[in-house]
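Only a single protein chain was left out; the remaining protein chains are all shown in position.
Showing chain A:
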Amino acid sequence: MRGADAGLGRPPRALVLTWLALLGLVALTLGLAYVPLGRMGIVVALAIAAVKAGLVVTLFMKLFRGPVLARVAAGAGLFWLAILFSLAATDYLARNDAATGNFSLPTGREGSR
């Protein structure tokens, strides 16, 4: 048994390729961050992050090879995140602070004044 167990052995090709793809995407997103894309910058950055997350979830976490219920749980997480964002947005995005000038963000230096 120990004979076959010596050393680390070779990593599976799929894992190595995933790892290299992830590192490539880090380089890509870092480079694109310095390109003036205007408001599309955040969209591109999040799209690349989503691709990276997809690789990790699919090839490292093997979500689509496990039980179906695990996919339901993962999907529910994203679904409730969407609910959290949309319901919170109904409050915050409907506020009109700019018109009232009613900003009251703390600076952390209140005590020193």
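Definition applied: contacts are C-beta pairs under 8 Å (C-beta built on N, C-alpha and C of every residue); 3 or more make two chains touch, one makes a residue touch a chain; residues count from 1.
Keep this in mind: contacts and distances are computed from a predicted model.
*Asks:* The complex lacks one chain in this depiction; which UniProt name from "Cytochrome c oxidase subunit 3", "ABC-2 type transport system permease protein", "ABC transporter substrate-binding protein" or "Sulfate adenylyltransferase subunit 2" does that chain carry?
*Replies:* From the listed options "Cytochrome c oxidase subunit 3", "ABC-2 type transport system permease protein", "ABC transporter substrate-binding protein" or "Sulfate adenylyltransferase subunit 2", the omitted chain resolves to "Cytochrome c oxidase subunit 3".
*Asks:* Even though one chain is hidden, which residues of chain A still touch it in the full complex?
*Replies:* Given the touch definition above, chain A has residues 1-2, 4-9, 11-12, 15-16, 18-19, 22-23, 26, 29-30, 33-37, 41-42, 45-46, 48-49, 52-53, 56-57, 59-61, 63, 66-67, 69-70, 73-74, 76-78, 80-81, 84-85, 88-89, 92-93, 97, 103, 105-109 touching the missing chain.
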